[in-house]
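Below are the structure tokens for one structure; questions will follow.
For chain A:
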Amino acid sequence: MPIQYYIILASALFCIGVVGVLIRRNAIIIFMCIELMLNSVNLMLVAFSKMHYGLGSADNKIVAVNIGTDAQLFVFFIMVVAAAEVSVGLAIIVMMYRNVHSTDVNFLNRLKN
Partner candidate 1 sequence: MITLTNRAKPVDRKPMTFLESIYLWNIFKGMMITLKHFFKKKVTIQYPEQKRSFSPVFRGVQILNRDEEGRERCTACGLCALACPAEAITMEAAERMPGEETLYREEKYAAKYEINMLRCIFCGFCEEACPKDAIYLSETFAPAAYNRKNFIYNKQDLLIPDPKTQPEEFAQAQGLRELSKKKNN
Partner candidate 2 sequence: MTATEILFWFLSILALFSALMVLISKNPVHSVLWLIVVFFAISGHYILLNAQFLTIVNLIVYAGAIMVLFLFVIMLMNLNSNTEPQRNSLIKLAGVIGGCLLLTVMVSAVRSAGEVSNNRALMNEGDIGLIQNLGKILFTQYVVPFELSSVLFLSAMVGAVVIGKKE
């Protein structure tokens, strides 16, 4: 599959995530859109890893064994970070809900003044 298909698919998903962050006010949905953006990046990384593997194996059969694995490990680490981020982030949202009884991000502008 040509690589630009994957690039366009991933950027479309990423843009949908961006739009979601911009137009929604619910903190949880915004958070979910961030996850969506992370995932689109993951998809792109995996596609690129397979692209480099394909290029490398065409050039040289012996070196090719490990080409592209680092991208897939990056995806793995991104998932680790995402999981950590979600656990902290959701704890923050729960705390916020406990204090202001809403998950509306517009209520969170108290630091302004």
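Methods note: contacts are C-beta pairs under 8 Å (C-beta built on N, C-alpha and C of every residue); 3 or more make two chains touch, one makes a residue touch a chain; residues count from 1.
Here is how the candidates were picked: all candidates are chains of the complex that A comes from, given by their letters.
Not measured: the values here are computed from a predicted model.
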item: Selected partner (touches chain A in the complex), from 1 or 2; value: 2
item: Candidate 2 partner contacts - residues on chain A that touch it in the complex; value: 1-9, 11-20, 22-26, 28-29, 31-33, 35-36, 39, 42-43, 46-51, 53-55, 57, 65-70, 72-73, 75-77, 79-88, 90-95, 97, 102-104, 106
